[in-house]
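Notes for the one structure printed next.
Apart from one protein chain that is not included, each protein chain of the complex appears where it belongs.
Note that the chains take the letters A and B in the order they are written out, and that residue 1 is the start of every chain.
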Amino acid sequence: MYHWGEGFAMPTKLDWLLNTPRKNSIWYLLFATACCGIELMQTGGPRTDLDRFGAVFRATPRQADLLLVAGSVTYKMADRVRRLYDQMPEPKYVLAMGSCANSGGLFARSYSVVKGVDKIIPVDVYLPGCAPRPEALNHALLTIQKRMMKDKWSVRRTTSSEKLL
Amino acid sequence: MTQLILEDQHGETTMVNMGPQHPSTHGVINLRLLLQGEVIAKIDPIVGFLHRSIEKLGEMTPYPGFLPYTDRVDYLSAMFGNQVYCMAVEELLGVEVPRRAEYLRVIACELNRIISHLIAVGTMAMDLGAFTPFLHAIRERETVNDFMERICGARINYSYMRIGGVPRDLEPGLDKDILKFLDRFEKFIPEFNRLITGNEIFVRRLIDLAVIPAADAISCGLSGPNLRSSGVDYDLRRDRPYSAYPEFEFRVVTGEGYRGQTGDCYARYWVRIDEMLESAKIVRQALLGLPEGDVKAKVPRKITPPKGEVYSAVESSRGEMGCYLVSDGGEQPLRVRFRTGSFTAMTVLPKIVPGLMVADLTAFFGSLDVVAPEIDR
Partner (left out) sequence: MSDVKRMHETLSRALPDIPLEVESAQAGMSWIHVPAEHIAAVIGHLRHTEGFDYLACLTGIDTGEELQIAYTLRSLPDKTECALKISLPRDEAVVPTISHLYGVADWFEREVFDLYGVHFDGHPDLRRIMMPDDWEGHPLRKDYVFPSEYHGISAERPDPHDLLDPEYEACAVDPAPKSDSKEGSTS
């Protein structure tokens, strides 16, 4: 993306113009690793319909704006998660769903679970719960939308997964 | 037919990685395929992407505290994980579970079986490109989820049972609601069948596909619906009786008499549909015949079973779920091991898959109904 120099202020209207369509069409990557994935599926189902926020699931990271890490990530999986994240186009957001993705949760004492997915990729919103209810997931999605509205088009987000290592 | 195609290909092969992030692998499973054109010549399933070391955690946790982990062994049928673990500890302790508690367990388990099978048939249809049945299945599932919430307070990871029984009784009025739901559910299944099961496109895609012969099914340790759909009449609820199951009448569904052959994908699909109806029958019997009494036996606060080992098994929705528990007389188990239906179901892949097309693999894999955490634990 073209990067304007420091101190260049664009009217906030442009941000609004760019962010509004973005926030109303969050396509999330269907990345269900564990139990939280079922809750994610049910949230996409008829009762708490995610579609009404413009959020639909995609099966490929190339078409996704939001990586919804639903569930535990193990060391064996860690590399793949990072690769998925790197494949996503900018701007991209990450929602860590469930205690496992936040901090290891119930499996924090285990030898094979990554203690929080933020050790691998940058996380925008943490959603606690084991498993979070669909209402909570809805709320997290709205939070992501709010987060998107704050984005300045002139400021590049740091989204590299390498910095965290 | 497939043999011919294999010969045409002049030995040219391609390696294809399916997964771990693949919408139709039901969780994080990696299938490494060697393709000759469109036909699979060899398959190497790579698992372990969700190995959360539940068994090691079991050795580090006191007996009652391990219960929440048993939910996560198979989150789609968490009740069975609870039950098999509780049964193992109770057997070591020599605790007699009150009859009412056993009935409540049966009710919870069979409801769990219904919603687990709903997901199974729904995702299987979704794998084949039909999205609507999945939504219908989810709708019914949500209703049962509400009951589960009223039974135990959680939507997927129930942690409902305790060593010695269940923590609390049914809330007043819940039995009526469940009965009402069952009436509706028994009408829902024919509706679902009209929607997808009888759909000619769906049927043609599944019949005679990936037939598992009974001998292979037994040798590969398949269990539950997968074993029965190969024509083996074996159900732990009937043949290795536990809990209150001997008191109920139900039919053990085998995969015979459906369209296509015994042991094909369509039979596996049908067995699940029919099992849901059988489960509904069991729930109804249990609710109508619910005995009075306590729901929890007296169990000491600090649980230290005597030295010994035990293997308990229940018929979970994905087959036999077993718990091999070894106690050394301490507060923590010496070894907890879960034997799960999905793990053994994966071993049948290298036998059956070679010769199938890639698109058929999706159907076959969906029909096995494996979930990743149960394979890896």
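Simple rule for what comes next: a residue touches a chain if its C-beta (ideal position, glycine included) is under 8 Å from a C-beta of that chain, and two chains touch if they have at least 3 such contacts.
Just so it is clear, the structure is predicted and the values come from calculations on it, not from any experiment.
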**Complete:** Whole complex considered, the hidden chain contacts A, B
**Fill in**
Of B:Leu67, B:Cys152, B:Val166 or B:Cys220, the residue that touches the missing chain is B:Cys220
**Fill in**
Sole touch to the unshown chain from B:Asp74, B:Glu140, B:Glu320 or B:Glu374: residue B:Glu320
**Message:** One chain is left out of this view; which of B:Arg100, B:Arg141, B:Arg155 or B:Arg339 touches it in the full complex?
**Reply:** B:Arg339
**Prompt:** Taking the full complex into account, what residues of subunit A touch the chain not shown?
**Reply:** 75-76, 78-79, 103-104, 108, 111-112, 114-116, 119-120, 165
**Touch list for subunit B against the chain that is not drawn** = 47-48, 51, 53, 55-56, 59, 91-94, 216, 218-221, 232, 234, 239-240, 305-311, 313, 320, 322, 324-329, 334-335, 337, 339, 343-344, 346-348, 351, 376
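Throughout what follows, only the chains that are shown with their structure count from here on.
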**Request:** Give, as an integer number of Å, the spacing between the C-alpha centres of subunit B and subunit A.
**Result:** 30
**Request:** Sort out for me which residues of subunit A touch subunit B in the complex.
**Result:** 29-35, 37-39, 41-42, 45-47, 59, 61, 71-72, 74, 76-77, 80, 84, 106-107, 109-113, 130-131, 133
**Item:** In the complex with subunit A, residue positions of subunit B that touch it
**Value:** 20-23, 27-28, 48-53, 56-57, 60, 68-69, 71-72, 75-76, 119, 134-135, 138-139, 141-142, 145, 155-157, 372-373
